[in-house]
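Every protein chain except one is present and positioned as in the full complex.
And now, subunit A:
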Amino acid sequence: MSVKKRLFMIFGPIFAAALLMLALFLSPLWSGFSHVNPKVDQNAASSLSPQVLKGQLIKSNALENGYVPFFGSSEWSRFDPFHPSVLASKYHRSYRPFLLGARGSQSLTHFFVMQSINPELKNKKAIVFVSPQWFTPKGEDPNAFSFYYSTLQTTNWIKQQNGSKMDRYAAYRLLQMPSGNSDKILAGALARIAAGLKPTSLQMLYVNLRNRILLNEDQIFSRYRIPFNNEETIAKNRKLLPATYNYPKLDKLAGQIGAEKTNSNDFQISNRFWNHRLKPHVKELKGFQSEMSFLRSPEYGDFQLLLNQFANDHTKVLFIIPPINAKWQKYTGLSAQMMARFDKKIHFQLQSQGFNHIDDLSHDGNVPYFMTDTIHPGWRGWLKMDQAIRPFLTQKVKAPHYKVDNYFYSKQWQNDNGSDGSFEY
């Protein structure tokens, strides 16, 4: 055999494989292949898995089939009998929560998550759980952002963006994260968007190509990556509930279970959390939050991205503002005055732009068994929240009239601590 022929025999199959692979991943035909087993949707809805957050097919499929997006962070992992997912399935509600977010996911992550489900958010409903703890001086942790970062969502967004203030701000923020710089060509496109220019045609060619490949990958594989199943936990908790929904009775039960689960400490913090996380360091934690402030944070700008996208999609949104465990707040010295101002600031940003559905629980931090630990709601807290969530999702809600104000992207707003009474609305 000649050298040429041998080389062809060795390398020919590699080139053939490369061509086949390109054909497979660039083919537009996959978009027709979008059936998802309802069981997969169900698992995904409570999986809290970053895979689901970063993907597209499963989420959009679920949201078209009776699931409502619940944007939030670590609170969703606090499953107990009164968790929204448990209540919805136990009492056969017309909606099912699709939990989006886990530890460390904040506004910026959710803005990009929305880029994978914009068509499913149009004129629909959503729940947003706003943690005060997102609004730290540094905003979203770049590592957490990387953990939930999805190039698929970024390219989706670049394809749709039109150079609005929102788009420019999103590009600017993304470039501040290592994820935004991980791909040089995308980073170039982002820099142009942030500067108010259109990406070059070469950059757009790349964006479209990347997007097509990632979309196909998601379309082909994501349904088979069935995430870890919190369904068992939900089923277990469901069994602890009575057959009929009666708020006073359930509230009493929530108090009983709460008392049982928190009997190891005086803060009404769940025994498990207390024993593993707090007990060993409780002495050092006294007063440690006395200097903490949630009033100045880039998170306010990121939160504005979220609101702006909701406004563009005409999504009807219920915002939940949770309290902090009052006993713990006092022990760690977290300023009540600062928290009251935070509450005002968030209200101002929401209401002045027409986001009027707010379930403000910020005063309930001293209600017994309202919180499961230091900052996450539990038993009675979940149940109280349900009093707002259930009517919002099961009854008709008037079409919103949002007036987006770009002032909320400004550094001035991000750093406004309200000392001049500017949050009065």
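FYI, a residue touches a chain if its C-beta (ideal position, glycine included) is under 8 Å from a C-beta of that chain, and two chains touch if they have at least 3 such contacts; residues count from 1.
We adopt the following convention: contacts and distances are computed from a predicted model.
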Task: Undepicted complex member, UniProt protein name, chosen from "Aldehyde dehydrogenase family protein", "GntR family transcriptional regulator", "Teichoic acid D-alanyltransferase" or "NADH-quinone oxidoreductase subunit M" - done: "Teichoic acid D-alanyltransferase"
- [ ] Among A:Arg6, A:Lys198 or A:Lys286, single out the residue that touches the unshown chain.
- [x] A:Arg6
Task: Contacting the left-out chain in the complete assembly, out of A:Trp134, A:Phe273, A:Trp382 or A:Trp413 - done: A:Phe273
Task: For subunit A, residues in touch with the removed chain - done: 3, 6-7, 10-11, 14, 225, 228, 272-273, 276-277
